[in-house]
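For reference, the structure is listed below as structure tokens.
Of the protein chains in this complex, all but one are displayed in their positions.
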Amino acid sequence: MKKHYFDHVAANPLHPEVLEAMMPYFKEEFGNPLSVYEYGMRAKNAIEEARERVAGLISSKPAEIIFTASGAEANNFALRGIALARQNEGKHVLVSRMEHHSILNSARFLEKSGFTVTYLPVDKKGFVDPGTVKKMITDETVLISVTHASSEVGTIEPLKEIVKVAKERNIVVHTDAVATAGNIPVDVRELGVDLLSMAAHQFYGPKGAGALYVKQGMRIVPLIYGGIQESGRRAGTENVPAIVGMGRAAELAKAELAKRIEYLRPLRDRIIDTMTEVDKVYLTGDRENRLPGHASFCVEFIEGEAMLLLLAAKGIFSASGSACSSRALKASPVLLSMGIPSGLAQGSIVFSLGTGNAPEDIDYLLQEFPAVIKRLREISPYAQGWGDREEGGECTVKE
Amino acid sequence: MKKHYFDHVAANPLHPEVLEAMMPYFKEEFGNPLSVYEYGMRAKNAIEEARERVAGLISSKPAEIIFTASGAEANNFALRGIALARQNEGKHVLVSRMEHHSILNSARFLEKSGFTVTYLPVDKKGFVDPGTVKKMITDETVLISVTHASSEVGTIEPLKEIVKVAKERNIVVHTDAVATAGNIPVDVRELGVDLLSMAAHQFYGPKGAGALYVKQGMRIVPLIYGGIQESGRRAGTENVPAIVGMGRAAELAKAELAKRIEYLRPLRDRIIDTMTEVDKVYLTGDRENRLPGHASFCVEFIEGEAMLLLLAAKGIFSASGSACSSRALKASPVLLSMGIPSGLAQGSIVFSLGTGNAPEDIDYLLQEFPAVIKRLREISPYAQGWGDREEGGECTVKE
Amino acid sequence: MYSERVMDHFTNPRNVGDMEDADGIGTEGNPTCGDAMKIYIRVKDGKIVDAKFKTFGCGAAIAVSSMVTEMVKGKTLDEALAISKEAVAAELGGLPPQKMHCSNLGADALKKAIEDYRSKQKA
Partner (left out) sequence: MYSERVMDHFTNPRNVGDMEDADGIGTEGNPTCGDAMKIYIRVKDGKIVDAKFKTFGCGAAIAVSSMVTEMVKGKTLDEALAISKEAVAAELGGLPPQKMHCSNLGADALKKAIEDYRSKQKA
């Protein structure tokens, strides 16, 4: 059966040219970048070239890029590194309710370490309101972290406006751009952010390579201590092939960005247009201001994992923010933060497209998906309405 | 010119079978292990198989292995994760003076966070004395971290005895086994340690894959927060190919361990026997109880980087703990901790062998190295003795 | 993740549907948790002669419902009451550990259906 992969927020296939760029570093170029002889120098040069390419993708200086092993590491590093570096100026942090777990759980760690965290609300289209940010800032606020786009709903946040209100009060702003960097234009000067996280696997680069942009002159406490790699800000033998791959992927993304967006948007729009025609299927997140390949829905009366699996049985691969599909067994906090009722949130499904998806793949999806919905609704006890369950109940998992 | 690579502590070439095992995960098997459909399941299975293999290498249970991106990350995680988890029981930590930077600098971070750290002395052969450990334990001690072997001097530490004195007082013991795991037999039950760090690139596995063994039931606070990867103990999209590579490398290392050791030891011994015949060339670390492929020296009156570079010009690649070769511009704290005078420590040179080194490579080294020493001594102002400089002076780097 | 038996019962669930004038109806779970099921039974001479279900939930929840409705047919009420979560999971060739408790509500819903039947009998 032909595979139709629509889960690019979970994983991207590696671009063949990226793999090609990496290969020498799995073979003859195995040197440690710290070594002073030729193997080391070539490895070091390869990393610095990658740094330039990654910087090029977001219009930063190369020295402002710190490589990490994942988006999650970059997010932990940013939140904790800045909070620690600035704790003498205040111990209040603002993060939005639609942040990735790596931000939310880092924020909880900060709470345990004596910081106060305020969680910014999200409106029903998935936007954080800069006006609300302004109201929630206190004299103690040292850091604001708002995602550039959540991978679950795809809405692109009004970061520039958020930075504007933050800068009136001299507050550092971090953004999690894991879902956007390499997928839409990201320019750190234009956004005005001080820190920005990214992950190579979100733009056809390898797993195991992420980066944190840290504006020149900004002090940050390391997350991983050790040697002098990454100017002493992130220790550990560099994952040279992965970093090289990230560099090449960044270069390709920059060159092809407009073309990729132009290709993906109409495919995405077809999915949104067709699926929102189906009874009680709702788009999540904003219609216009969203990631180019991202179509996310809540389907009433049925559950996400069941959809995923029936679709997978037809060779269609997607994601869901439902409790059962998350392995964490909790419905997506992102969806709940937008005011989506908990029962409806269980019917979450996300199609995230990539350049490998052909228009025929979308035809197939749009043919099969309504049938899956129909089938599961036939099994559902709520297909006529939620009844007294409309508000959802208390969720007690019995041990 | 033929290359003679004797710097396996800095980087190992990837075993071709390891790369082969990794390749599918750079191509068709690009799934995210968290995904519920087939791509995800295969990626998840691949990780769990790797976990079994890594566990097999150190005789632990698979569930006791947490994958990280480097040895440095594993060390940071261990020190800070255990210190935080146990801080209510006491805020004193013991680490040896010959630890890797990732331990020493994590220890400094703990000091800044309100812990007291005592640094265990090292004798002139590079051993930490269990009796001294016993004396330095206080009622407040919650964690002891002693390396299994330093990659700079190669001495294998009496861990079992250290664990014994720690266990009399119920203290958690971590060891940095980055230099030993995959190179000599490492059995966590036999050693009795509670935590153990390792890195794949030290046994012909890929960069970007490390692991921390955490004994079943031991609570540890995460270093990287986020999703539920690694049972919620280490977040971030798993670097599937690197983890698979680490698994395969562990499997190969386990199968070939005895053979590899038997091959390397005589080569190492030839280097040691020949070089210690040269005037004022001293072996660093213990003669017998050392890593099988590790020959480290201090050469009096000349400087390490100069040796490295002249050797490199002859196609011989090695390492040094001298200030100039470290990029951190400080002489190896490990050598100084052993009581080696600072001037002599600048003459550090380390040859670390691998299975790819042929006996002829050693012939070549033993022919060229004495000539390099002679040449540099001809340039040195101290070749007749250190004179009034014998004790070294104050090192003031002028800006 | 799921066994073949689970996938079979999920993709081809048996006994899906509502039952008009059922003798007992039991519901368990709720949408907030992601799993909710409704089981209908028809009882004759102290034995369950038919069972149907409607389920909102993941693959495991649907497979469990399907399997429970299969297992009860022909059983006495007491025999049916003795069906445990573990027994259902075992018949399905096992369930992933994280699904064992939250999605495995079939036995509970069945119990409620039997209670419903008995309370109606008393009335």
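Should a chain be cited, it is by its letter among A, B and C, assigned in written order, with residues numbered from 1 in that chain.
In this section, contacts are C-beta pairs under 8 Å (C-beta built on N, C-alpha and C of every residue); 3 or more make two chains touch, one makes a residue touch a chain.
Note that the structure is predicted; figures quoted are calculated from it, not measured.
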From A:Met23, A:Met41 or A:Ile261, residue that would touch the chain that is not displayed: A:Met41
Contact residue for the chain not shown (choose from B:Ala306, B:Ala319, B:Val334 or B:Ile349): B:Ala306
Per the touch definition above, residue among B:Ala331, B:Ile349 or B:Leu365 touching the missing chain: B:Ala331
Residues from subunit B at the interface with the omitted partner, ascending: 301-306, 309-310, 313, 322-325, 327, 329, 331, 342-343, 346, 378-382, 386, 389, 392-399
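FYI, only the chains that are shown with their structure count from here on.
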Inter-chain centre distance, subunit A versus subunit B - centres from mean C-alpha coordinates, in Å: 34
Subunit A, residues touching no fewer than two other chains: 305, 309, 325, 327
Shared interface positions of subunit C, touching two or more other chains: none
